[in-house]
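The next block holds one structure in the form of structure tokens; read it before the comments.
Note that one protein chain is taken out, while the other chains of the complex remain in position.
And now, subunit A:
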Amino acid sequence: MADSPVLSPAETLTRVDAVSEALARHRYIGSSRIATVVYLAVHLQKPVLVEGPPGVGKTELAKTVAAMLELPLIRLQCYEGLDEAKALYEWKYGKQLLYIQVLKDKIDDALGGARGLRESVERLHGYDDIFFSEDFLEARPLLKALREPQGSVLLLDEIDKSDEEFEALLLEMLSDYQVTVPEIGTIRAAGTPPIVFLTSNNTRDVSDALKRRCLHLYIPFPEPALEQQIIETRVPEITAALRRQLVAFVQGLREMDLRKPPAISETIDWARTLLLLNVDTLDEAWVRDTLNVLLKFEDDVEAVSSQLPTLLRRVNG
């Protein structure tokens, strides 16, 4: 690709700032740390383990990078019990069974004229063993990602939900961009290796072996200024004053002891809700009515409701 006059999107990312700008063009506003890690991931060809509370844009980051690099996004949602048959490859059993039937019919033709067992066996060895060959291989997400010639973005979502055995399965893929199918051998990345994002909500610790192979990125709740920028990008129709108010309010909520503090995705949803309702300034009635957009537990809603006047005074004052 180096000799082509048109640079691929990855090649235009020569500096960290360029990554920031490209992400912003795709409406993803992030800290400089995020841009640095993406830059390293692209150039060092290392997978990225993204951690952070739910709703801060971990999955969104992978999607945005895929869009930014104009690569296909291959997503694998992890869950307990996920195994290689669903993640890596599977044999096409139906086809294999049919093949056996066909073979039975054709075996006489194939071995026609062979005299004696020895000759038949020799003749049989002459044919390729295609029963366990790529023709019968059903590629699952991991293998698919390897086979994309232009590269791809592979998103392994919520890796912490999978079993430890599955993590072990990933190690080969993450360090060498290859997988081994016992019957065939090792399959390497066809062209550019995929850019891998693993996300984790930390329901359990991901193993050290996996962590060692990855760049580590922790996305925390954003600073007020950053969050305002995000809202401005995602919900541009909302007025600056309201934006400031709602971000300050949400930031206040995060300081409270809640079961699930509102994340960026909730802030965006709330901004959209307020926009839809034509609210131009935060007042107690509106907030009370729309609080369930921000808070997902009844306990939290109750806890916040009782303190609404104080919270709002702080926002407006």
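Just so we're on the same page, a residue touches a chain if its C-beta (ideal position, glycine included) is under 8 Å from a C-beta of that chain, and two chains touch if they have at least 3 such contacts; residues count from 1.
Criterion: contacts and distances are computed from a predicted model.
Q: Any idea which of "Xanthine dehydrogenase", "Ion-translocating oxidoreductase complex subunit D", "VWA containing CoxE family protein" or "Aminomethyltransferase" UniProt assigns to the chain that's been left out?
A: So the chain that does not appear here would be "VWA containing CoxE family protein", according to UniProt.
Q: For the chain left off this view, which of A:R25, A:H43 or A:K106 is in contact with it?
A: Reading the full complex, the residue touching the unseen chain is A:H43.
Q: In the full complex, which of A:I100, A:A241 or A:M256 touches the chain missing from this view?
A: A:I100
Q: Since one chain has been left out of the picture, which residues of subunit A touch it in the full complex?
A: Against the missing chain, subunit A presents residues 16, 32-33, 36-37, 39-40, 43-44, 46, 48-49, 51, 80-81, 85, 90-91, 93, 96-97, 100-101, 104, 163-164, 204-205, 207-208, 211-212, 214-218.
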